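Here's the structure, in structure tokens; my notes come after.
Omission of a single protein chain aside, the complex is shown with its protein chains in their original locations.
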Amino acid sequence: MLKLVKLGCERDNRLLFTDLSIELLPGQLLQIEGANGSGKTTLLRVLAGLSSDYLGDICWRGEKLSGVYADFRLSTFYFGHKPAVKHELTPIENMHWRAGLRNEVRSEQQIRKALDQVDLAGFEEVPCGHLSAGQQRRVALADLSVTEARLWILDEPFTAIDVHGVAWLESVLLRHINDDGMVVITSHQRLRDISGQVRKIRLESFSGPVGSDHFADDEGAFL
Amino acid sequence: MSEGHLRGRQVFFSIIKRDLMLAFRTPGQVVNPVAFYLMVASLFPLGIAPDKALLSQLAGGIVWIGALLAVLLSLDSLFRSDQEDGSLDQLLLSPHPLPLLALAKVAAHWLATGLALILTAPLLALMLHLPTQAFPALMLSLLLGTPLMSLVGGIGAALTVRVQRGGVLLTLLSLPLYVPVLIFGTGAVQSAVDGMEYTGHLLWLGALLMTGLCLAPLAIAASLRVVVDG
Amino acid sequence: MYFQDVSSLLHMDGHGLYVWPTYGIGLLIIAYNVLAPLRHRKQVISQIKRQIQDVRRRGVE
Partner (left out) sequence: MNWTFFHKLGSPKWFYHLSGKWLPWLGTLAALSMIAGLVWGLLFAPPDYLQGNSYRIIFLHVPTAFLASAVYLMMAGAAVVTLVWKVKLADVALQCMAPIGSSFCLLALITGAIWGKPTWGTWWVWDARLTSMLILLFLYFGVIALRGAIRSATTAAKACAVLTLVGVVNIPIIKFSVEWWNTLHQGATLTLTEKPAMAVQMLWPLLISILGFYLFFGAVLVLRMRIEILNRERRTRWVQKLVADEMGV
């Protein structure tokens, strides 16, 4: 479904990774490990389509991303470093506009059930500004049990989440994979009970020749 | 996909509803530009002269320039608040066309600030002794002008969304583009003051507004894609 | 030459006061356009040189 062909990324003259080729099939979870600053977030932003500044190709359902952009958008859920949650709005209002943006309509009842699953039962009407950082992230993560996106791209979802939250999140990931979903995740956490279909890659192993700060001479005609 | 399918129109209004909720939950977002507008306009009589004859000549220009600066002041937070809490990424990742969402953001900004300025404009015009026969011209020209300011300023806001202290840069980028709006707007008020026909000015302002409605969202979407890409 | 002598050239029957300063400013801006890049070039070259020396020193250690 999602195939990367010799993907390479360079930011501010620093080669983050190069010729990263991998194929993610339905029912698989790809865990990307790497030290801070090794380009994990950049890779996820490239996969999500937020950044088009990369070498190589990304194929979705066999075709190049640029050809199937709309379909790719419809079937992708992206969770970034900062949870896209408005402080002045309540969790319910936040989930409404986020679902609307993803072209999904959710009934009040579905939203309340999702919030309940992330332990935000009593907090539905509290403006998110008054919630803790962990709770705010859980409001964003509550979307996971609501969205129909096939491909989940999650950037460090386990940070600032308590033990109970971690268990819930792992169960959601497991359920998503079992019904042929796909997950790309960056996390330092060892995913215990879904080790069956987990594929791990370390970003440092794709960093290209060490100390290669000399670029090919006649290359570089393009931005 | 499930039956819960949204057409563009519904997303457009849901973004506007969200932004208006945000605006009214943080009253500062609506009140500050209006307060700024009142203050700027009352500086002129202090700075120049309080006498009626002079002020009535300058009133149209002062009211318009004040509105222009107030809109610019409030535009800085148009995309910045979304950028800071990560919702700008969600906006870009939506399957709905980005120009449509950009237009929704600008429309929400206009409803929150532009309308408030239009409602306070008569008060200022009174304070500045604007001849009464020019009031309709002032209101109509502001009604056409303020959305145009939000549209054009939106481009600058999108370009400077990730620039620290980008407020001044936003003004620098947007002011040259405001010149035609200002010229036709104040022109309408001035010819109304002189008792002449002013519909020509308003027609030009309307034409500029239509162009802005078509082109500005595209430019805002392009700018957002470029700036967030970095 | 249109003007008989240097003094009438400078005077330009009254307009020299405007013409010559204008050309002076023009010369200034033209000179700026030539000198500013050259100064910037020296800066860039010295930065690259320092960079090369660093690489060499790191290579030697």
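Letters A, B and C mark the chains in the order given here, with residues in each chain numbered from 1 onward.
In this text, a contact is a pair of C-beta atoms (placed from the backbone, for glycine too) under 8 Å apart; a residue touches a chain by one contact, two chains touch by 3 or more.
Please read these numbers as outputs of a predicted model, since none were measured by experiment.
The missing chain, though absent from the view, touches A, B, C when the full complex is examined.
The missing chain, though absent from the display, is touched by one residue of B:58, B:177 or B:213; that residue is B:177. Screening B:21, B:58, B:143 or B:222 against the full complex identifies B:222 as the residue touching the chain left out.
In the full complex, subunit A contacts the hidden chain through residues 11-13, 53, 213-223. Residues of subunit B that touch the chain left out of the display are 155, 159-160, 162-163, 166, 169, 172-173, 175-177, 179-180, 183-184, 187, 204, 208, 215, 219, 222-223, 226-227, 229-230. With the whole complex as reference, residues 1-3, 9, 12-16, 18-19, 21-23, 25-26, 29-30, 32-34, 36-38, 40-41, 44-45, 47-49, 51-52 of subunit C touch the missing chain.
One rule holds in what follows: only the chains that are shown with their structure count from here on.
An unclassified topology is adopted by the chain contact network, corresponding to no line, ring, star or complete arrangement. Subunit B and subunit C have Cα centroids separated by 43 Å.
Rounded to whole angstrom units, the spacing between the C-alpha centres of subunit A and subunit C is 53.
Listing the residues of subunit A that touch subunit B in their complex gives 48-53, 70, 73-74, 76, 78, 80-89, 93, 96-98, 100-106, 127, 148. Of all residues in subunit B, those touching subunit A in their complex are 1-6, 10-11, 14-15, 18, 21-22, 25-26, 84-87, 89-96, 101, 228-230.
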